[in-house]
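Left out: one protein chain. Kept in place: all the others.
Each chain carries a letter (A and B) given by its place in the written order, and its residues are counted from 1.
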Amino acid sequence: MTQRLKEVDVVVIGVGMVGSIVAKELAAAGYKVVGLERGEARFTVPQFQSPAIHDELRFDIRKALMQDNTREAVTFRNQSSETALPIRRWESFLPGTGLGGSMVHWNGQTYRFQANDFELATRTRARYGSKFLDPDVTIQDWGVTYDDLEPHYDRFEYLLGTSGKAGNIKGKIVPGGDPHESPRSREYPTPPQKEHYSGAMFRRAASSLGYHPFPQPSSNLSQPYTNPEGVKLNACVFCGFCERYACEHFAKSVPQTIILPVLLANPNFELRTGCQVQRINLDSTRKKAKGVTYIDAAGREFEQPASLVITSSFALNNVRMLLLSRIGTPYDPTTAKGVVGRNYAYQTMSSVASFFDEDVFINPFMASGASGTIINDFAGDNFDHSGLGFIGGSFIGAVNTNGRPIQYHPVPPGTPSWGKGWKDAVIKHYNHTVMFSLHGSSVSTRQNYLDLDPTYKDAWGQPLLRMTFDFPQNDLKMAAHVTAKAVEIGKAMGAKEVAGSPRKGPYTTTQYQTTHNTGGTVMGGDPSTSVVNRYLQSWDVPNVFVIGASAYPQNASWNPTNTLGALTYWAIDAIKHKYLKNPGRLVSA
Amino acid sequence: MGSILRRCDTSRTLVLAALIAFATYGIARAETPAPASAPVCQGCHGLHGEGNGAAAIPRLAGQSAEYLRKQLEDYASGDRANPVMQNLAKPLTHADIEALATYFSTAEAPHTMNPSTANSAQLDLGHRLANQGSEIKRVQACNSCHGPDGIGVPQAAPYLAGQSAEYLTSALTSFQQRTRKDDPGGLMTSIAGQLDASDIAAAAAYFASLPSNAP
Partner (left out) sequence: MDRVSRRSFVASIGAASLVPAASALAVEQAPSAPAPSHTPLGTQDTAPVYLFFNASEARFIESACERLIPADEHGAGALGAGVPNYLDKQLGGAWGAGERLYRSGPWVAGSASQGYQLPFTPGELFHQALRAINRDLDSRGTPLPRMTAEAQDAYLKSLEGGTVDLNGVPSGVFFDMLLKMTVEGFFSDPVYGGNRDMVAWRMIGFPGAYADYYDSIDRHGVKFEREPMSLGEDGERHIHSDPNIPAHL
């Protein structure tokens, strides 16, 4: 028996990074907001405290902070010709859950995309011609420009207190930062974190080759900081338990440390945890949302009516929410018609291991999630791709985030996988190896997409999301190219042995490669190739906004979080100042 | 362990207890002889660095050598303000500082715990701050840096267990008032800035009540 609740102004589905910001802004503007979070409430004290949180088996291997696969998973296949099977345990990507969402356990790597990324189709054609791309590649312009988003990037970075060094302030190149970055209006709110030894080695080697190293922008703060919301953060102590863990020191920028104290104190906002939203309900015209239906932790079903519905859950879950709610036409790869689920992309990750003598002590366990040293010389379109046969690139960096031994025990190629030879190699190389991260872009293609699985269900009886994905040739060529460049940097560091591991196909769900799943509810200017308009408003149902990395038409060379933060402030601006003043379509179709 | 030490009332039992306490670390730590510069320290801190709780003079015995070294350097530079300590630290050479830090870090001193005037509510609050922190006050658990039961973590944070409550109170207060500015990353300044006087008193009383078991 579904219980119908009193109507509110806004329902926010998912109280993670996006949901927290959206809810705070709307509650502060006087609207009654209900935030429905599937997971549980958790806070820095007591849930994130150490030493209990510094447990690699629990949080790294067993994924204790992630979505529970016994209740909800994703099915996967490389090609449409295969049968998708459930991802029975997360490995490749790790969707979070709970108050604060995945941001609670992110690494804090906080890059902006570049101007080129937002107009990728137009600019690629202009620079390389319209025949340059593989016809299956479906990259698109976003419908917004970097200049549109710059003030919102700035606002988000100051909310977090991100630690970094600007490389381009209003067009003027500033030494010490990234000369490739698109112009920012001012410096970072806090200075860069201290450099790790591996970062210093990388910096010297990269400079010697003519590249432009800079400190990785980090939202594990370099010093105490009070953000514009009045919330305080501490300095990070480089504990080396960052991604997959929550920070005990109030030093990582997560909703609990940047905005939740303000949101939760506002009586206009009501948080309901343990509430699994089943669908967004539409009226008989199917052009207006009436609210949502959800099931609480005790299994009771509720209908929450609302004038405005914002789905701000993880990218994959946003796509699934629209599919389950039958908002928008699902994408069909055989006809190339439909839009929901289209242009799913990921991240193309490669690595390089540089092995040193046993008198070179790297101390990998001292690290924050973002205390690396980076070059963007081979990222995005920062280098000439003429004749190379691919677009995109990777940032390359000595990104030492941890030395947690169950997962981190690098050994040279040819080392046996067990026995005395393995043990000898682990002991010999553990504290004497530098790992480079090559974090590569991901183009979208006709064949890679998301839809609903016909067979497997979640614990509530609803179809799981089905993922069809393999690496496009474009991205594998890119990976080979940048890995070769990175190997040269390893050699320039004076390593005894340098081993490059470029990403190879097929894509496997059994190896971790970031949780940077993008696309499926793509933003754009044309409803035949996008699900939401430039303000992230559904083309089909104007009182539904879909805010997440599901809006990205393809993924760039950098971590998606900062760009999502900027898009969130951009969208919330439009919601507050345009939509709520005059509900309706913000962009004519 | 704790029950042995609390029942001490003869010097022989004290010494025996201290020897047991130190013997169980698994680290044989022979006390190095006191250096020539030691008497001026011993005059207040005691022959073996046992401290003087009521006078807020900290226990030094068994404290981390790196920490002791840093404090002497910080007093000398003024990053840590205290007129007496600053005057005594300034004339010390690097070799003096090294020798003093080594001596006191290996010193074995009976645990002279202050008779506690703390009530159980204070000890509960102190225990909670030490092991869990406070969400409202936005401070993390003291033990996350200061080690299990406040025994200290080498190269990170000094022991608090068995330290003088008066001294701990004055240390936290000096961080709060920013007369002590030598904390890495400004962590202690941030933390102390979030606490009020009753939190500080509770944390100090709690740690003072614990046995000194520095590794």
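In this section, a residue touches a chain if its C-beta (ideal position, glycine included) is under 8 Å from a C-beta of that chain, and two chains touch if they have at least 3 such contacts.
Keep in mind that what you see is a predicted model, and the values were worked out from it rather than measured.
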{"item": "Absent-chain contact - pick from A:L5, A:L324 or A:V360", "value": "A:V360"}
{"item": "Omitted-chain contact residue, chosen from A:S284, A:T334, A:S417 or A:S588", "value": "A:S417"}
{"item": "Listed residues A:D55, A:E270, A:D332 or A:E497, member touching the removed chain", "value": "A:D55"}
{"item": "Touch residues of chain B, complete complex, unshown partner", "value": "1-4, 7, 20, 23-26, 116, 118, 120, 123-124, 127, 131-132, 141, 143-145, 147-151, 153-157, 161, 184-185, 187, 209-211, 213, 215"}
{"item": "Sites on chain A contacted by the missing partner chain, in the whole complex", "value": "40, 42, 46-47, 49-58, 61-65, 68-70, 73, 76-78, 82-83, 85-89, 91, 98, 194, 196-197, 200, 235-241, 360-361, 363, 365-367, 371, 403-406, 409, 417-420, 422-424, 426-427, 430-431, 455-457, 506-510"}
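Basically, only the chains that are shown with their structure count from here on.
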{"item": "Centre-of-Cα separation between chain B and chain A, whole angstrom", "value": "44"}
{"item": "Of chain B, residues touching chain A in the complex", "value": "131-135, 138-141, 143-145, 148, 184-187, 189-191, 194"}
{"item": "Footprint of chain B on chain A - complex, ascending", "value": "43-46, 49-51, 223-224, 232, 234-237, 248-250"}
